[in-house]
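Here it is, the structure, as structure tokens.
Shown here: the complex without one of its protein chains, the others still in place.
Right, chain A next:
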Amino acid sequence: MLNKIPLRIMWRDKSHFIGIILLVFLASFVYNIFSVTMTNVDINYKNFVEKYKQENFHFITFFPIDIEEIEKKYNVEIEEKFNFDYNYDDKTIRFFNITEKVNNPLILEGKIPSLGEVAIDPNFSQNNNLKIGDTININGIPFKISGYVALPDYIYITKNETDILPDPSHFGVGIMNMEDMKKFISSVAYRYYMVRGKVNDIDSFKADINSKYNLISFQEKDENWRIIVTEKKVESGKPLSYVMAFTILLISSLLLFIVLRRIINSMHREIGTLYALGYTKGEITRIYIMFPFYIWLFGAIPGGILGYIYSDSFINLYVSFISVPIVEKIFPVKDLFVGIFLPIVFMGFSGFFAIRDLLRKKVVEIIKGEAEKAFKVKFRIGFLDKLSFKLRIMIKHALLHPSREIVIILGVAFSALILMYGITAGSALSNLVYDTFQNTFRYNYMYVFNFYQKDHRYPNSERFNMLSFYKEGTKTRITIYGIEKKSQLIVLRDNKRNRVDLEGFVISQALADKLNLKEGDMLKVINTIDGKRYSLKISKIVDLFVGNTGYMNLEEFNKTFGLEDGAFIGLYSIDKLNIPEEELIVSMSKSDLMKAFEDSTESVNQILQMMYIVSFFMAFIIIYILSSLIITENRKTLSIFKILGFRDGELSTMFLGFNNISFLFGFLIGIPLYSSFIKYIVNVALRDLDFSLKMYAGFKDIWLTFIILFGAFILSKYLSRRRIGKISPAIVIKEQTE
């Protein structure tokens, strides 16, 4: 019979319990949706790269190499890869030949292309409405789409290596047979080789290749943006999901503790009577421990299950960015177990501690109810007498239940943290792109030749040179550019936004952050191609957050690195240049990058909106539960005050007014909390990538966060005030006459 008590009380006080159940639901949901997604992406990624022989590194040479000889010499597998970009409208599909030894294509749907057929990546197909069986005309030749393909070296499908975001509307990859490809490539400007296997002495390997075949570039897997972004994203996604789920759980269990304790205290007579009748502590505990059990049952289980179900669409959203083929959906028992069963541990402890204190007392004490004696000693505080009546009552009520105010502070601080993270992540990315590509890099086109140039044949363009280095003792790759001394197309500025004169060696803020460098430091680097060592003194750090890059003026660059005076490898220009394709390794249009960014902001906005809702909802639930708890337990007092002639507004100030202070305090704590959290996330997520997100909450971000949370606060206050309004002054009279 007594087992009915918890469900009946939960129904009676549903406004409190529904809130807690929703929070637990949210915690399990968030945990599972993230962890299931991460595990799926992670395991599928690992299976994919292993099974389909992802490269260990690749390199580009000017002359063709003797594959068999090098394979034998270094005990590796090498395969040459050919590609050509098919451009139509404003879109590009990069086609590769079908490889068999390294970076083998995985056909996700359909079949491997025969002659006259192609397979393309599913994200591009989806964004451009291309289906299996459709025919596309490539430079006038019709090709049938035979299937969808994934490539192990194009997991993060960006057009250029330096692109921050993929743009599946405008850029995709595909495969076709070598025979077909020959129709589009008459001559090749460079040779691209993919290598699978471990080479112990990379430096001598490079030197060997360079001496025989003129090594143009060399890139290990760890430095390949198109490969490592996935691993980094999974790595950075995990702590975020853990922090979110654990904090929501912690807050919900604190809330449950507070609510349950109040319920247990209000039932002290009944509990004392049961005790007196001969029920044991264990039996009584078993009744009340059902509260956390039901919360878990109604919150964590559906939350966990829905988290698992909805992880499908989350995985889809996720792989639309990083293009990991989900070959089979993994059922991650461990994640689901943690997501569903962790809440019961939190809730169980919370429930146990709530009842434990009461049951430690003697039966007579329980029946009497001892709660008020304790507060008598605590709250005879002299300074309160000097305050106005309303203010002293407000402070007294807060001091009476400090744990509630602490939960509000924690809840609001955490909501502010999530919200600010969402807002600033969005604006940081847009600042990064717009600031870098509009203010600093003012060129529209960038061309890289396959050989050093001497004659500046293209007017209205600026020459540049570049070389790739490692920082000595690390794998951090640094690109150093030599640019025109008075360049109009690369405008470098210091952190006060003043233009920097290009004297000596300047580095980007992104590189300075990554390697913890400051002006005047010596940077020791090793050329990735020839292994030569250089010590460069940093004369300035420029306000550039993209790229592990350094800059010198072209003359100084050539002199420092022993290149011929006036030599250059590339050109920047405002207008498109007519350079024959066979002279180029890379040609890049800035507008492609901007387009990619604009497309991706839509998805980012969706995630942001979810964050707005989660934080609004959390702040609202926490404040509302605690406010309605205060109202419920002060129902009689409120009724007395109403009879005496107090207005609803005055009562709201007296009983719930301290929440204003806690809300504000929580919000203010949220700001430094955000800064430390961001440092942690940026350190974990971006330490191996070559850009820094300048994530800080500016006045506008803080203001927007405040407005949204304040909206939640006002809504909860409005509903609480309505509850106060509904309390009849006659309650006291009725209870008195009963």
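Some observations on this one:
One rule holds for everything that comes next: a contact is a pair of C-beta atoms (placed from the backbone, for glycine too) under 8 Å apart; a residue touches a chain by one contact, two chains touch by 3 or more; residues count from 1.
The criterion applied here is as follows: contacts and distances are computed from a predicted model.
When the unshown chain is looked up in UniProt, the name that turns up among "ABC transporter ATP-binding protein", "Imidazole glycerol phosphate synthase subunit HisH", "Cytochrome c biogenesis protein" or "Molybdenum/tungsten formylmethanofuran dehydrogenases, subunit B" is "ABC transporter ATP-binding protein". From the options A:Ile393, A:Met588 or A:Ile678, the residue with contact to the chain not on display is A:Ile393.
Taking the complete complex into account, residues 372-373, 375-376, 380, 389-390, 392-393, 396-397, 400, 636-637, 640-647, 729-730, 732-733, 736-737 of chain A touch the chain not shown.
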